[in-house]
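Here it is: the structure, laid out below.
All protein chains of the complex are present and in place, except for one that has been dropped.
Up next is chain A:
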Amino acid sequence: MIFTYSELNILCCGDTPSKKKLEIFTIASNYHIMVNPSDANFYDRCVIQEIIKTAASAQQLDPSGQREFKVVVLTEVDKLTKDAQHALRRTMEKHIGTCRLILIANSTSKIIPAILSRCLGVRVPAPTEKEIISILQTVSKKEGLSLPLPLAENIAKKSNRNLRRALLSLEACKTQQYPFSPTQEVVAPDWEVFLRKTATAIVQEQSPNSLFKVREMIYELLIHCIPPEVIFKGLLKELVKNCDGSLKCEVTKMAAYHEHRMQLGSKAIYHVEAFIAAFMSVYKRFMEESMSDIF
């Protein structure tokens, strides 16, 4: 990754959280600026237009002592609105002489092709479970803890290849009980438990009434800023466990369909509910058919 000499902007993408940012931190010099425009919600276009453009268009004062360009790191680029992305694409090209951009995103699917084609893509994979286990062990050694292997494996498995979550659950396990026992339970985050509960409620009863109750639960999740995409994913994962082969495909298709439409719309609850309603309808029919097959 010797990008300092390249003439290209760089786009890093990878599952959250891989080592994207870390790698950039380690390599990047002290002379970079890091901006997260999507913090400004739908004003992100202004951030791009004002801050980045000014930063990018200004020449370095003393080109002999420094590099001839600045580095601007943009995080969470996939959260940018389309407007902001369009504002970015011109800036990227125009000021290539004075400014290099490093874009960080979780997925390239929400980045417009115009930006993709202007970047050198670098995919940073999420750490494997093995890697996580070894990191967990190193950390415990440094902290002076003894971590039994089964527990480390369990944490790594539960973390969903998310290193941050793994380390945080390690810490949580420690506050919960130390010395560790190999069979110690790894507590899942509250919202995950709640999401699972929601899925169970959907499977248990299919009726407008139950849909109404589920709506309340989804609201609760949304209120606490759980991204609706995560809700979709979590629900789908739980729901397909109760389906057989052909139904699995159908349900997944439905989820994808509604998730896509959610991106086009503005009120997430409408789309989550539409998905759940569709699932309930399909699932109820499926259950009754399989019941009548038995008898």
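Throughout what follows, a contact is a pair of C-beta atoms (placed from the backbone, for glycine too) under 8 Å apart; a residue touches a chain by one contact, two chains touch by 3 or more; residues count from 1.
The rule is short, and it goes like this: contacts and distances are computed from a predicted model.
Colleague: Match the chain absent from this complex view to the correct UniProt protein name in "SKP1-like protein", "Activator 1 large subunit", "Mediator of RNA polymerase II transcription subunit 20" or "Geranylgeranyl transferase type-1 subunit beta, variant 2".
Modeller: Of "SKP1-like protein", "Activator 1 large subunit", "Mediator of RNA polymerase II transcription subunit 20" or "Geranylgeranyl transferase type-1 subunit beta, variant 2", the absent chain's UniProt record names it "Activator 1 large subunit".
Colleague: Decide which residue listed in A:L116, A:I135, A:V186 or A:A278 touches the omitted chain of the complex.
Modeller: Of the listed residues, the one touching the omitted chain is A:A278.
Colleague: Which one, A:L149, A:V230 or A:C249, makes contact with the chain that was left out?
Modeller: A:V230
Colleague: To test your reading of the contact rule: which positions on chain A touch the chain that is missing from view?
Modeller: Chain A touches the missing chain through residues 16-17, 21-22, 25, 30, 33-36, 39, 75-76, 162, 164-165, 168, 171-172, 175, 189-191, 193-194, 197, 206-209, 211-212, 215, 219-220, 222-227, 230, 258, 261-262, 264-267, 269-271, 273-274, 276-278, 280-281, 284-285, 288.
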